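Supplied in structure tokens, the structure appears directly below.
A single protein chain has been omitted from the complex, and every remaining protein chain is retained in its original position.
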Amino acid sequence: MNRSFGRAALDLRPVSLEPRVSKHAEGSCLARFGDTHVLCTASVDEKVPPHVFGTGAGWVTAEYGMLPRSTHERMAREAARGKQGGRTLEIQRLIGRALRAAMDLRALGPRTITVDCDVIQADGGTRTAAITGGFVALALAVRALQGKKLSQTARPVLRHVAAVSVGIVDGAVRLDLDYDEDSTAEVDMNVVATGEGALVEVQGTAEGKAFRREDLDRMLDAALGGIATLKAAQEAALR
Amino acid sequence: MNRSFGRAALDLRPVSLEPRVSKHAEGSCLARFGDTHVLCTASVDEKVPPHVFGTGAGWVTAEYGMLPRSTHERMAREAARGKQGGRTLEIQRLIGRALRAAMDLRALGPRTITVDCDVIQADGGTRTAAITGGFVALALAVRALQGKKLSQTARPVLRHVAAVSVGIVDGAVRLDLDYDEDSTAEVDMNVVATGEGALVEVQGTAEGKAFRREDLDRMLDAALGGIATLKAAQEAALR
Amino acid sequence: MNRSFGRAALDLRPVSLEPRVSKHAEGSCLARFGDTHVLCTASVDEKVPPHVFGTGAGWVTAEYGMLPRSTHERMAREAARGKQGGRTLEIQRLIGRALRAAMDLRALGPRTITVDCDVIQADGGTRTAAITGGFVALALAVRALQGKKLSQTARPVLRHVAAVSVGIVDGAVRLDLDYDEDSTAEVDMNVVATGEGALVEVQGTAEGKAFRREDLDRMLDAALGGIATLKAAQEAALR
Amino acid sequence: MNRSFGRAALDLRPVSLEPRVSKHAEGSCLARFGDTHVLCTASVDEKVPPHVFGTGAGWVTAEYGMLPRSTHERMAREAARGKQGGRTLEIQRLIGRALRAAMDLRALGPRTITVDCDVIQADGGTRTAAITGGFVALALAVRALQGKKLSQTARPVLRHVAAVSVGIVDGAVRLDLDYDEDSTAEVDMNVVATGEGALVEVQGTAEGKAFRREDLDRMLDAALGGIATLKAAQEAALR
Amino acid sequence: MNRSFGRAALDLRPVSLEPRVSKHAEGSCLARFGDTHVLCTASVDEKVPPHVFGTGAGWVTAEYGMLPRSTHERMAREAARGKQGGRTLEIQRLIGRALRAAMDLRALGPRTITVDCDVIQADGGTRTAAITGGFVALALAVRALQGKKLSQTARPVLRHVAAVSVGIVDGAVRLDLDYDEDSTAEVDMNVVATGEGALVEVQGTAEGKAFRREDLDRMLDAALGGIATLKAAQEAALR
Partner (left out) sequence: MNRSFGRAALDLRPVSLEPRVSKHAEGSCLARFGDTHVLCTASVDEKVPPHVFGTGAGWVTAEYGMLPRSTHERMAREAARGKQGGRTLEIQRLIGRALRAAMDLRALGPRTITVDCDVIQADGGTRTAAITGGFVALALAVRALQGKKLSQTARPVLRHVAAVSVGIVDGAVRLDLDYDEDSTAEVDMNVVATGEGALVEVQGTAEGKAFRREDLDRMLDAALGGIATLKAAQEAALR
């Protein structure tokens, strides 16, 4: 086993969560998981979508995109093709659900925070970097609201949420797959969890051959270990 | 606890897999999970998409749709809105992956089978009914090929694949949620597995509050029990 | 002359109008003209489109779709292609006009009834089955309103409306063409009429060679005969 | 009864078919029916669509559009709205069918003639002016081919095809309705016929109240009278 | 040098600005620059777009289109392709900016004038003909408002605006390029100016080789000479 950055099977890639990278956004974070770089910005809008209108609560939503040459081969620009693909829509729905799990939307008040996650460079694990960095951008945007449109004592952010991928490659569990590993993995799983290690989302997919309950258990162990590390990195970025 | 059809927490709804319901399709099955009715048709096309072209292998893909008034409230028709929504795309990608896990695509030869899953009436669990009934339609289409374009001894269908939903409602694990249960579930999970009980896809989502490893384990136990029953129903439909 | 179902030139195919087939819709009918099966649902919405807003009157509109494998060869899904084709739009405009001819829209009050006609299986004559079955779904939806949002004495449904196709095949007039006849017809005509035999819509098209006034007359005779039978089937379904 | 241009109930509006109005098109005609002005151009392309490819035959198709301010109120531009509406698609399908009824497509050889009918100014009857003028443009384009890509003795144009509207206004049959009459007509019918008076297409629609067989007969009489006049105008334009 | 219409290097093509060509539009002008014919209509709407709403001011906007066979080869219809191309959008933005430079939008009051410029026949310079004729249509629409919705003394039209193309062909400056010249020009420039010769828009593009400051100066001289002539033609059309 020969992993990028010389790491062991259950190691994360070098992680960097650089906060406040945008001149304009209320909250922002450039999340780097090795060579995967995702720019996350959180924008506040004093409106809410119809399904929460009139309830007093707010909303958090996410959008996801990849720059055309963030990948090995250039991909067609979704704006030029005239629609977002299924993969894009699926990922941005996942990011939105994950980030809402961090929030008390009633405490946020009647406003929407949109977290844009744009992949500047891709090398596997873009959705987990987006969730992990998106949480930092979101928390910074909430902080910017506090003392202004939001009372100093409001606590709309209830808990940390972070995410990591895990898989089985050549029969062995590995944490935080890069692109080469991801392409050859037998099982690929994304785990979203709270800072306390409770599960928010588990998406495991067999690629080619089905997997056993024991595999699932070992992958979850690895993922929750990685998420504890990511939570610490989020705390450092927010300090 | 008061469940539809007077069933216990770990019971499926009444399941019916009615094969050969279409005059035109090479394979078809009307899958009924209680009041959820999904018409599955499998269509054979003697072409393959670019990414398998020239490899000798075939392909299986799926499309999913809901009739506008399959639901409590009428939904806008996707064809009229000019695009398929994110939920539709996400579900049809899941169905496609699940059905491919049943197949030896090389044994299928250079042809595509498209499994259309159209929801005639919805009451929760449309994607799991689609996978379970879609497998029957797919197997019938393959059978129609055997002895014609495919040799009698080719075995493109390697294994059964079926799916069921499971969730936590009012703190208790329940199998095969109907719409009312689904709307109030704390955790919602879809499990796709082979006839032997190996996992193909696990998608668990916390709705509002995160869940523990023990919850995940109990949900998987319940789901795999349901899938064993569904496999038997598939075998009966294919007999 | 050898017609499907062993019928004579001026016979309809076996017709079945099965009411109340949908758990959710206010009115519904599964219309079967031989192997052509169209699911019609009528949905009530307490809003009206801009062009009748403020007049006190209501509106009836229709949408039409075909399942991808309702036909001999699988057709591309319109939702996936991103738009409804010209044939679809033309048919749903026809269905809408035909059903409005049955109604007193002022007596309906300021609400819209949308009749969705989805072709489950196609074998010629889908638009005429849609109109004939759509009328039943519409009448049931109105009945559901009566005594609730509508007074018991309101009579928004003024008259029966039904439709049938007729054509010239091998020089002879034939009623209710199936797909094989339709593909080889020299003239193809759709007639919509009231229960009293007054004309609502006449659309006759020469396919390859032009037709004479006498041909038109004989086709109309045949069509009005068929419509009288269809009206009786509607009455039975509504009883 | 007070009709535009002081005409009697069964009179056409002043008709002008001005040939060769386009510098670029192989055939062209500016058709004026009173204040309705439609520019028809016929363009030859040495390719055929897939459904006739390899048969040796050619194809004739039509496209229809309205300039945004051809109408009383400005309409949104279809190119800006991103799609052609149902009415546009329905009309261009009708024009195409009508013009193909004039042709021997085998004699045309493997090429496509596209007839564009663009409404410069609208005052009712745009589709009938488009068919009548489109025939002239088509015949001129065929003539341009003869002696070049087509033999001098080929006869792809078999017969004249022209069209006119007719309706019942205030209980009386009237020929060639202008916009004001069309808006208040009880029945509205478009008739396409050959120069010999054989029917190509009959589309009659009740607007508000159903019509009797006798009404249909009287409308057809009037329409065929008008078409004889239009045929003479076509002959003059082609001389 | 051999130019169309036997003209000298710095001559315009024969220009005709025919006012009041539309029965329906508040203002209209058919602009002919040689064989380039653009129909310009100005439509008044008593609404304004969001960005000027509430300011008391009005708005002027433009749309541009080409008939499919206005060109040498037939172009695909933008409405059928489902979107306006980049060239179309760029041109209509230019026309809108140019016409707004003629106006006092506050004096217009809270209404929008939409100038549609539709190319009936193209032979180079469609955008400059559109601006020059669009100004006439706009001025006529304003005149129609005066004494009705606008006071007799309001002066929303502040100044003339006209446009012309100029280029370098075979090393020599030429005014008002036709299609053949445009295709072989080394530099192509469009100049929009006021009646007084002040610049509104200058867009010069090297086609293949870059140009010097002196070239720019000589092209501007030629263009401003042409615009003086066009202003006189506008005055004549508006008399």
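In order of appearance the chains are A, B, C, D and E, and numbering begins at 1 in each one.
Note that a residue touches a chain if its C-beta (ideal position, glycine included) is under 8 Å from a C-beta of that chain, and two chains touch if they have at least 3 such contacts.
What you see is a predicted model; the values in this text were computed from it and never measured.
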Neighbouring displayed chains - absent chain, whole complex: A, E
Touching residue (missing chain; options A:S43, A:T132 or A:T194): A:S43
Chain E residues that touch the omitted chain in the full complex: 83, 85-87, 89-90, 92-93, 97, 101, 189, 193-194, 196, 198-206, 208, 210-213, 215-216, 220
Positions on chain A where the hidden chain makes contact: 22-25, 28, 35, 39, 41, 43, 45, 63, 65, 67-72, 74, 77-80, 82-84, 88, 114, 116, 118, 120-121, 123
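Here is the rule we go by: only the chains that are shown with their structure count from here on.
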Chain at maximum distance from chain E, centres defined as averaged CA atoms: B
Rotation angle superposing chain A onto its copy chain E by C-alpha atoms, nearest 5 degrees: 120
Where chain A and chain B are represented by their mean Cα positions, the distance between them in whole Å: 28
Sites on chain B at which at least two other chains make contact: 82-83
Contact graph of the chains (line, ring, star, complete, other): line
